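Removed from the display is one protein chain of the complex; every other protein chain stays in position.
Now for chain A:
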């Protein structure tokens, strides 16, 4: 076992590199997926048929086909038509399109869950379409979206392991290499599991923070000190941040869970 551990330590620099590849795939894929989701999600609910039709077809197509096959198709078949991309770009595009198609449904559903009265009030104030969405509708839909998007993000992290099959040296590759080097299947894959879990967990925490922030902006959680937290504030002042939150939550209407903590 100590040999195994020393092998892990020897391979730490390469672990860093491979985690970086997994993160690049995950974050690049997630950003592209969000763009795809917004375009197709809003496209799916326009009245114009030539926007709605293609949006629906693209969503159904990328939801309905296997990620591995999409990956292989973009990697091996697309170059035949003269579109050759780097393996990392292929991974990001495939993940972005596949998860973007799922997320488009999340976006559409959340937008539709915002009460019609909000659109109507925005129309009555003569706000333009883009302004309505950006300032009124999206902030409300965003709160509804985040939990479902978190789910998809976690799936995307795990989906990124397929990039190993298109020659990328990601975390999956590193794990396999570790197994080869140590000849310890249980050990290598257990380490692999833990690293994947760690990445997922960190990203889940980040998404939870985004959710709390979005809810606070809608007044669904007690505000802290009156003003809204900025990204840097909340990251730097994490411990203080939590105590304030508990203090706020003890007030009437706060979650009962926190009362136990403060008692």
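Just so it is clear, a residue touches a chain if its C-beta (ideal position, glycine included) is under 8 Å from a C-beta of that chain, and two chains touch if they have at least 3 such contacts; residues count from 1.
In this text, contacts and distances are computed from a predicted model.
The protein name that UniProt records for the chain not on display, among "Cytochrome c oxidase subunit 1", "Acyl-CoA dehydrogenase", "Amino acid ABC transporter ATP-binding protein, PAAT family" or "Multiple sugar transport system permease protein", is "Amino acid ABC transporter ATP-binding protein, PAAT family". Within the whole complex, the absent chain has one touching residue among A:89, A:125 or A:202, and that is A:125.
Within the complete assembly, A:117 is the residue of A:13, A:64, A:82 or A:117 that touches the hidden chain. Mapped onto chain A, the footprint of the missing chain covers residues 115, 117-118, 120-128, 131, 135-136, 139-140, 217-220, 223, 226.
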